[in-house]
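Removed: one protein chain of the complex. Kept in place: all other protein chains.
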Amino acid sequence: MAPRVDALYFFLVAVTTFFSLLIAGLIVFYAIRYRRREPDAVGARIEGGLLLEITWTIIPFLITMVIFVWGASIFFAMSRPPDETLNIYAVGKQWMWKFQHLNGAREINELHVPLGRNVKILMTSEDVIHDLFVPAFRVKADVVPGRYTQIWFQPTKPGTYHLFCAEYCGTQHSRMTGRVVVMEPSDYQTWLATSGTPGALAAAGETLFNDLSCNTCHRRESQSRGPSLHGLVGRTVNLEGGDTLVADEAYVRESIVNPSGRITAGFQPVMPAYQGLVSEEGLLALVEYVKSLGDASPTSHAQ
Amino acid sequence: MPSNLLLPPRHYLNDGYGVWSWLLTRDHKRIALLYLAAVTFFFFIGGAFAVMIRLELATPAGDMVSDDTYNKLFTMHGVMMVFFFLIPVIPSVLGNFLIPIMIGAKDLAFPKLNLASWYIYMIGATFTTYAIVTGGLDTGWTFYTPFSTASSTTNVIPAALGIFVTGFSSILTGLNFIVTIHKMRAPGMTWFRLPLFVWSHYATSLIMVLGTPVLAITLLLVAAERLFKFGIFDPELGGDPILFQHLFWFYSHPAVYIMILPGMGVVSELVAAFCRKPVFGYSVVAFSSLGIAILGFLVWGHHMFVAGQSVYAALIFSLLSFLVAIPSAIKVFNWTATMYKGAVSWETPMLYAIGFIGLFTIGGLTGLFLAAVGLNVHVTDTYFIIAHFHYIMVGGTIMAYLGGLHYWWPKISGRTYNELLAKVSAAIIFFGFNLTFFPQFILGYLGMPRRYHAYPPEFQVLNVLSSAGASLLGVGYLLPMAYLAWSLRYGKLVGSNPWGAVGLEWTTTSPPPTENFAETPVVTWEAYDYPTRVEGHVA
Amino acid sequence: MSAHHIVPVRTYVIIFGLLMLGTYLTVQAAFLDLGAFNTPIALAIAIAKATVVVLYFMHVKYSPKLTWIVVIGSVFWLAVLLIMTFGDYATRAWRTFG
Partner (left out) sequence: MPNGVTHHPALAHHFDNLEQQNEAATLGMWVFLVTEVLFFGGLFAAYTIYRNWYPAAFADASHHLDVMYGAINTVVLIGSSLTIALAVRAAQTGDRRTLMLFLVLTMALGAVFLGIKSVEYYQKWEEHHIPGPSFQYEPAEYFRHAQVFLSLYFVMTGLHAVHMIIGLGIMTWMLVWAWNGTITKEYASPIEISGLYWHFVDIVWIFLFPLLYLIGRHGPTVH
């Protein structure tokens, strides 16, 4: 992604330099060529020229449209993560970054990623708006409390890169920095092995799922009081009142925090709101657990 | 050359003496000078904060002031400069003084309202400055929630209410200008004979009137949410922080056009006067002011490309942001075309105008980097943005303001300033400015985030360059204040038209009488109608 | 307005009657279950009432063209604020493709 951004950047640098030199050159030339020689000289009476006006409206318009399309295509690619990605969760908190890998490994202000893999980071904040910015990968996105935002990138060169918080968030905004460490896939595997057990995050989610007694309503068989969560993420859910939506991590989080917002068709709004009762890390663990319930059981009620 | 001219026996400056003749005046010219004093005062406070920021950033480690103090510094610099200097400066100083004279009226439509605007501005500005100096404000001039509503512990409510009050001064000035331009033009002064200065202030007033109320309600909601724990912008209580950004930028982007459009109006006057020929494509330049004012309201989303806005909304805002760049480009081309075959003089105001055109071009084109969404993701919230808007604000508005101030100084005071000193200070300002802000483009591309108290060591060289430039710029701004004040007492006397320019303001005496004209002028000539030879011009 | 256009009392009373009717209608309509049409109807009635007040009570019907431009301008700008802000929220859930 970075090379595409750089290409547009240097194209624009060229456009800016060209027009700046053109205008500056013309002004200085006219100022010298037509400088006032006698104190009461007067300039030529030129009212205007329609042809000139049209040319310097159309040409900038065309150039800007080219830049618009180019910029939009890059943005489209940026906002659409590939289907198969290595998912990492990030929680921004006043003045530190907490990263959570699927194997339960937790990192503060450090992020280890494998070379060449598509990495998607799903982010949320516990307090104010932060912004995960890795200049080397040309990616940046605000981390907004109360919802999920995401960035994705594919590291191409091993090494250590800066990670900044780019949205002002208080006293130590400028200390809320970190390092992204891109490792060879083999080194990454060894690092992963030493730092956690596979599937640990989903397991943590399951224990939380049971502790909060979610399983009393949400069970595999269909006639339970809550909709079955098996194979939920990615499936189209029919809501009360006729709307439908494709379930994603944000929908799962929203349903835990504020269930009465969107009620699955055929169910009563009886689920209590867990707003403030579950930490953001807990919510991420629950979301991971729900995603790990991959196989939609045939008897599941809600299509 | 000893000037054998004398000041006119009766003019607005000697039409009453004493403090009350100034504090209770209803003469738009005196109110303009009241604004001049107030605005200059707040400019130097904001400037002091800027110097402290640059001193801090000379070293990578944040070692001059504490984190909190630095956060207050950049917030105070932003608030002072945006709300108390850039927005009011050209409209309330030059606009107030000149619009009635340029359209041949005795005064603005509502003189008492005009004085009330000054008092509202002073109350709001001093109250906010008191709140900032005693407790400080650390939310940035943007007041982003939920930091400003839930997390900040500084004087957010006093500052928000102070800016809320100052906003009304802007609304009432805009209202005054619109009614004056519509209803009080002299006989024969049709819309297309108006000077472009008046056109650009008309467009600016539209923005002031249509945009400022939305900022007012947004700041009121922030204050209400802090006081009563409402749930409007705080996600904890069910609100949405991005809605705050929508409402805030709905005003704050048009606000940047409030800051630049008057500057464009001044430059159109300067280029016409110092080339002594009509502005190339008068009606196109006039309508592009209106185009900027209207399109300016449709583009605010480009401040929020990374804020979590929907992809499609981002694309629409990006497309419209490119469209709003076109009228500005047209203006630059028209100014350049005006200089073709003109009698181009190199007096100080023209140097400022040339500086404006060059720097504004760079500022405008770097805006295209930010309108392109894919690129915005990388450069937003970095020093690239800081450089972009300082090229427009400092390279544009302040250059135009200084140019305008020097151009109309003889009309305001009846005396002229020292030409050599003025040219030297213009050169210092131009050079100091570029040294301060051009390195920041590179810093931004390299990824140095804005509002950072400490930064990685590899950015130090560019930051030191920028800090050096800032000290030069600071000195550069002190010079005009010195020699202009000095010229009030010792400046050479000038006649009613020292530049040999065309315009109603040059037909009345310098300084003009309180009712501007002996009797209401009747306009029969087109705008910028230069005769073949300019008589009565004193070199 | 400048020509001091005097509006007969009868017109004012008729307008008042229309506004009362509008209020009655909007209250009754609220208690009927019209599904998705409830809000549009309520807004339509409110806009109609507002237009009537602007034209007759505020004399815009007899005012010069400039007043019309000011009124239409304010409605247009309010629409820009509402539509473009809501546009972001409406399209947030759309999946991006490609």
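Per-chain numbering from 1; labels A, B and C assigned in written order.
The rule we apply is simple: a contact is a pair of C-beta atoms (placed from the backbone, for glycine too) under 8 Å apart; a residue touches a chain by one contact, two chains touch by 3 or more.
Computed from a predicted structure; not experimentally measured.
Asker: Looking at the whole complex, which visible chains does the left-out chain touch?
Answerer: A, B, C
Asker: So one chain is hidden, and I want to know which residue out of B:V89, B:V214 or B:L484 touches that hidden chain in the complete assembly.
Answerer: B:V214
Asker: So which of B:H11, B:K106, B:K341 or B:K492 would be touching the chain we can't see?
Answerer: Once the missing chain is taken into account, the touching residue is B:K106.
Asker: Among B:L7, B:L55, B:I157 or B:V179, exactly one should touch the missing chain; which is it?
Answerer: B:V179
Asker: Could you list which residues of subunit C touch the chain missing from the display?
Answerer: Residues 1-2, 4, 6-7, 9, 12-13, 15-16, 19-20, 23, 26-27, 30-36, 38-39, 42-43, 45-46, 49-50, 53-54, 56-59, 63-64, 66-67, 70-71, 73-75, 77-78, 81-82, 85-86, 89-90 of subunit C touch the chain absent from view.
Asker: Under the stated touch rule, tell me which residues of subunit A contact the chain that is not displayed.
Answerer: Within subunit A, the residues touching the omitted chain are 241, 258-261, 269, 271-273, 275.
Asker: Please give every residue of subunit B in contact with the chain that is not shown.
Answerer: Residues of subunit B in touch with the missing chain: 105-111, 113, 171, 174-176, 178-179, 182-184, 209-214, 216-218, 220-221, 224, 228-232, 237-240, 243, 246-247, 250, 515, 520.
Convention: only the chains that are shown with their structure count from here on.
Asker: Taking each chain's centre as the mean of its CA atoms, how far is subunit A from subunit C in angstrom?
Answerer: 40
Asker: Taking the mean of the C-alpha atoms as each chain's centre, how many Å separate subunit A from subunit B?
Answerer: 36
Asker: Of all residues in subunit A, which are in touch with two or more distinct other chains?
Answerer: Answer for subunit A, listing residues that touch two or more other chains: 76-77, 79.
Asker: Where in subunit C do residues touch two or more of the other chains?
Answerer: Answer for subunit C, listing residues that touch two or more other chains: 93, 96.
Asker: So in the complex, which bits of subunit C are touching subunit B?
Answerer: Contacts found on subunit C: 66, 73-74, 77, 80-81, 84-85, 87-94, 96.
Asker: Help me check something: in the complex, which residues belonging to subunit B touch subunit A?
Answerer: That would be residues 62, 67-68, 70-71, 138-140, 142, 144, 146-147, 150-152, 235-236, 238, 240-242, 275-278, 280-284, 305-308, 311, 314-315, 318-319, 322-323, 325-326, 329-330, 332-334, 336-337, 339-346, 350, 354, 357-358, 361-362, 365-366, 368-369, 371-378, 380-382, 445-447, 449-456, 500, 530-535, 537, 539 of subunit B.
Asker: What part of subunit A is in contact with subunit B in the complex they form?
Answerer: 4-5, 8-9, 12, 15-16, 19-20, 23-24, 26-28, 30-31, 34-37, 39-49, 52-53, 56-57, 60-61, 64-65, 67-68, 70-79, 94, 127-129, 131, 133, 135-136, 138-142, 144-147, 149, 162, 164-175, 177, 258, 276
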